[in-house]
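What follows is a single structure, written as structure tokens, with notes after it.
The complex appears here minus one protein chain, its other protein chains still in place.
The chains carry the letters A, B and C, assigned in the order they are written, with residues numbered from 1 in each.
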Amino acid sequence: MEQRARVLIDCDDEKGLVYKISKVFYDRGLNIDSNREFVDKEQGKFFMRTVVTGDFDIVELEKELNVITPKNAHLKVIEPKRKKIVILATKESHALGDILIRHEAGELDADIEAVIANHDLLEQLVRRFDIPFFHVPTEGLSREEHEDNVASLIDEQVFDYIVLAKYMRILTSSFVSRYPQQIVNIHHSFLPAFIGANPYKQAFRRGVKIIGATAHFVTDDLDEGPIIAQDVIPVNHRLEWRDMQRAGRDVEKIVLSRALSYVLNDRVFVHGNKTIVF
Amino acid sequence: MEQRARVLIDCDDEKGLVYKISKVFYDRGLNIDSNREFVDKEQGKFFMRTVVTGDFDIVELEKELNVITPKNAHLKVIEPKRKKIVILATKESHALGDILIRHEAGELDADIEAVIANHDLLEQLVRRFDIPFFHVPTEGLSREEHEDNVASLIDEQVFDYIVLAKYMRILTSSFVSRYPQQIVNIHHSFLPAFIGANPYKQAFRRGVKIIGATAHFVTDDLDEGPIIAQDVIPVNHRLEWRDMQRAGRDVEKIVLSRALSYVLNDRVFVHGNKTIVF
Amino acid sequence: MEQRARVLIDCDDEKGLVYKISKVFYDRGLNIDSNREFVDKEQGKFFMRTVVTGDFDIVELEKELNVITPKNAHLKVIEPKRKKIVILATKESHALGDILIRHEAGELDADIEAVIANHDLLEQLVRRFDIPFFHVPTEGLSREEHEDNVASLIDEQVFDYIVLAKYMRILTSSFVSRYPQQIVNIHHSFLPAFIGANPYKQAFRRGVKIIGATAHFVTDDLDEGPIIAQDVIPVNHRLEWRDMQRAGRDVEKIVLSRALSYVLNDRVFVHGNKTIVF
Partner (left out) sequence: MEQRARVLIDCDDEKGLVYKISKVFYDRGLNIDSNREFVDKEQGKFFMRTVVTGDFDIVELEKELNVITPKNAHLKVIEPKRKKIVILATKESHALGDILIRHEAGELDADIEAVIANHDLLEQLVRRFDIPFFHVPTEGLSREEHEDNVASLIDEQVFDYIVLAKYMRILTSSFVSRYPQQIVNIHHSFLPAFIGANPYKQAFRRGVKIIGATAHFVTDDLDEGPIIAQDVIPVNHRLEWRDMQRAGRDVEKIVLSRALSYVLNDRVFVHGNKTIVF
């Protein structure tokens, strides 16, 4: 039966890998629809993302590839099917709204299972799209208790990724480690970086000429982790901090949606603290 | 003897190409240093650029690859050696100067064999760098006669590419067809496009918010041909046309040098009126 | 009573204008909150946008300014109040959706009075936001008849601007001339420009390295008219035309919303076929 699969390989580099892998495809009579490789020479790592079509069994193909790749290889053969996501938000609607509109247009490559927020401000917007909204208030709760409530709700969903669409809570290591390489975050980025409250006010006072945004997988530290996508827009002294914030929101939402598109199409490999985006 | 070669393949797409090609490398014990492929599905075309290292004979390798690739394949196995270029210029020094400085810094990946200009204004600049400068005046000559003089000078050089660094003469079909896929040009680009004299004045009057530059191979029409690189910078109403021109020059020189770097490293495939840049 | 007004002046340039205008503000004890001027020397035109605060009567202030500015001056003193817009759309939701989300977030600086479309595909999206949606089918109608139906609907609304959010119908001169400098359009822009069906397919085949969008006031020709905002994103040969279209949509929606923000805040002066954006 004609079908299609994404073959994702991440392993130590060694001579003959491309040959051995393409031989498996060839021997089975598969078509290579697209193929991208990258070797990180410094680390001696090999990355490959191939889309194959033909008449094959996914489990069989994966087994066969396992035989000819190095021992520690991370190997996945997956059907290019729609993913499922859970979105965490707070009060700002730009990043969430951008995802909702793409979802409605059928351009998201994912179903939105639920939106969970620590405020109820976005409830109306989410309900307009007939998507489940859960308000998890923080009042009277420790950070850990609140996170437990959020995690309980998340774990009731079937999902592939958690998207932080301007979720303004700092996540604990314990929460992050539950969902390794599954949490995608967006945060504003400045040159230089600003620490502390209201970075836009600081950016205004510092007279920055560029405002950016970075989408990344969340690791222990909220605003660090492997970078998936980045972009910037030029600003100048005439923008007050609220104008800078508005401008920044445009970059944030576009960069998050771009990163999401990469992730949902299995185009992102994580290697240490960096990504390979095919 | 350990050596390195760039394998460039451009042929009809067919099943098993990657396998057959990588088998040749594997059987000879070659290392794949980098590998990039692209399939233009609409046209059914396959493109591949692989850098291999190992103990091999270039002519032998090319022969062997010829056997396993389709009949009409364009196949090149070349040593990554320094190219030679001839530069054509007129009066403006920004694009030429950028190339001269890179050349002096050892970052150009090419030797500049000669600079040929239809004015003598740039002679001093070129001579400062001890590079041969030839002034080919146009006075009293037909377009064809002038071009013949230029072509004679060019043909005395050993060269891989001709770089039009703001050469402001329109080339005849006859000239262009002497050097197929060997002439790289830079020209300003606007949204919308402007035809006729002084495009910067027109851009100013039209209030464009963006100014760009396009580097491309020259085909019959000077400002068309397969695009190698493009970039833009934002402008606004406050820039007078001379300011726009200045801003435009910055984009022009960077885009030309970027395109040149791609070309000199054999990273550009031309296919019809488009390029694949690996 | 403390109030705020935007003073917009567009007139022939002459000596002493800034002095005479600022004297009016000074004599009335007004504060200048922000002030931007521009002189188009080529055309001998003066443009000024000043935000003043203080205790004054708008009609009186305008009269007084009329006395000291040249005869043919275009002079407006207006309260910075929320504008009203009517949106025209077809099938694509990205530009419309971006405006709807900003509207919902209270960031649009305008009320959306109605969305009018020549297809009913976007009805559900618009209704989700409780905004009136009108489907004006084209079946069996001449261009003029359809436009008459649209114009009738538009004219039932109270509005300041008509926004073409990917409205894919070509407007007649007669329609356009009913709403001078009131229609804002967004269209994709390429280097070079492409004429005819499916520009994204043409862009793919031409191998462009940049995709852009232009927001402009509509004059007689749909894709011309004074440019309000432009932006681009880099693309490459790996994007198929549908990917280019997706990438293009991101630029289109951001550029349209940016242009809209300028227009709704009275920051755009039109002068011939160009804009001054303060």
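Brief remarks on what is shown
Here is the rule we go by: a residue touches a chain if its C-beta (ideal position, glycine included) is under 8 Å from a C-beta of that chain, and two chains touch if they have at least 3 such contacts.
Since this is a predicted model, take the numbers as computed values, not measurements.
When you scan C:F25, C:F129, C:Y179 or C:F269 for touch with the missing chain, the hit is C:F25. Across A:V51, A:I131, A:M168 or A:I227, the residue that sits in touch with the chain not pictured is A:I227. Residues 38, 40-42, 189-193, 204-210, 212, 214, 224, 226-232, 234, 236-238, 240, 272-277 of chain A touch the missing chain (whole complex, contact as defined above). The chain not displayed touches chain C at residues 15-16, 18-20, 22-23, 25-26, 29, 31-37, 39, 234. Across the interface with the omitted chain, chain B contributes residues 92-94, 97-98, 100-102, 104-105, 107, 125, 128-129, 246, 250, 254, 257-258, 261.
The rule is short, and it goes like this: only the chains that are shown with their structure count from here on.
Relative to chain C, the chain whose mean Cα position lies farthest away is B. Rounded to a whole number, the gap between the C-alpha centres of chain B and chain C is 40 angstrom. Residue positions of chain B touching 2 or more other chains, listed in rising order: 234.
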